[in-house]
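Only a portion of the chains appears, each positioned as in the full assembly.
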Amino acid sequence: MKLIIAYIQPEKLTDVKQELYAQEVYKLSVTNALGCGQQKGFHKFYRGVEEEVTLLKKVRIEIAVNDNFVDRTINAIVKGAQTGTIGDGKIFVLPLEKCIRIRTGENGNDAIG
Amino acid sequence: MDETIINGINTVWVLLGAFLVIFMQAGFGMLEAGFIRAKNSSNLIMKNFIDFCFASMVFFLVGYAFMFGNGNSIIGFSGFLLLDAPNQSGIPLYAFVLFQAAFAGAAATIVAGAVAERMKFKVYLIYSVILSAFIYPVVGHWIWGGGWLSQIGFTDFAGSTVVHTVGGSSALIAAYLLGPRIGKFNKDGSPNILAGHNIPMAALGTFILWFGWFGFNAGSTLAVGDGELISLIALNTCLAAAIGGITSMLAVWGRWGKPDLSMTMNGILGGLVAITAPCAFVSPGAAIIIGALAGIFVVYGVVWVEKFCVDDPVGAVAVHGVNGIWGTLAVGIFGQKALGLAQEGLIFGGGFTQLGIQLFGVLAVVSFCIISMGIVFKIIKSTVGLRVDKMEELKGLDIGEHGIDSYSDFQLFLTK
């Protein structure tokens, strides 16, 4: 099992969700994030002071999947989030040792979906 | 002595009215900002401030002259900068100017909501100066300045047409030419929810507008007299608002299964807009009927506007446009000679005369606004451009146009 973490542009969330659904990945968790990378920041102005903002609004997605779902999940995220401009985001894949469904106590591959 | 006292009282009354109408700007600002997304709310409020700033300046400089100056039946043309400005109001010129400037500001600001979240700030400045310096005063001259509509007997007591229909029809053409916000409509034309970000703030705005509207309507008498007329107007204003809230709530509840607060507030405002023209000429019972229908018109108006893929985030067209027209017509239906109207309204046996005049007049005003503002926006579109670019729209106009977020310390979750 793997845990897939993706940072995407906020306005791409709906598209990514649709692509994931198309690949039968129905379960995911989302958090609000800020990110800083190659993407240029912008300047804030307030009461005569100017400041650079480098932390930009991003959305963080976390999806636990069985091994055979890893590639289609990654592809779906790329498909939904890619615009080809800097700032599109990153996907990270981590090994996942265990997965438990709280409701039932189920464990492992069954619990993921 | 008596005359001084009476002048004094009347001035107090009209100034109170002016203060309240000026305070309505806060109401518009809170309402409209609350109904849009957080990322654009400072931009909306900035428009709100600046259109009123410009409106009061240009009304002082030229607007009053166009509206109340001596001229022809189309436009006034004396009293620029208030120099030798004619004044038939019966109250001190400066009080009258302030009251009228507040109205001009209200007309201008109505459009802000309809074009919210996508119009360039510069464009808004240009259009709003044109509206308050020219469009509004011209219509005002027709109806309140002795112009051609007043000559044929068209009657609009406190501005359902002069202020609200002008604002509402300008809002319609502006929203239409501007196009919808990104994400508002799906490819099949069905609408999505782009929810207002701060409904309590919008509610506050609605309460402030309700409060200010007493000044708007009852102040329009320009005189206190023995108090009977202003009492009637104030009660009518309150009842129309109240029933408008009730019927809109019921309409939305019945149709979609939940009583939507945002629609209820629009219904209250719809009732207020509708009673504005007839408030002095109708009985409280009639005010209730007028407001009740207004509440329903708002709900269906909002839905109907979206049918045409016109995106009006705050319902300005339904509230001010549709009900501005309805209120104007209501004069011809429920108005009473006993209350000072030239003719009896339809249901009092006066036939269709007054109603016909009202219909003709309001259509003339709608046409004038749509055509003239249409031309204005078309010219701007092909020169400066109307909309901010896509990236800016996504990121929000607060940052894009003004450099700073509205809610710096808060975590916002903006996926559309």
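By letter and in written order, the chains are A and B; residue numbering begins at 1 in each of them.
Going forward, a contact is a pair of C-beta atoms (placed from the backbone, for glycine too) under 8 Å apart; a residue touches a chain by one contact, two chains touch by 3 or more.
Since the model is a prediction, treat every value here as computed from it, not as a measurement.
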| item | value |
| --- | --- |
| Complete complex composition as a label formula, though a single copy of each is shown | A x3, B x3 |
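Here, only the chains that are shown with their structure count from here on.
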| item | value |
| --- | --- |
| Inter-centroid spacing, chain B versus chain A (mean Cα positions, whole Å) | 45 |
| Touching residues on chain B, where the partner in the complex is chain A | 394-395, 399, 402-405, 411-416 |
| Residues of chain A defined as touching chain B within the complex | 10-11, 13-14, 32, 42-46, 57, 59 |
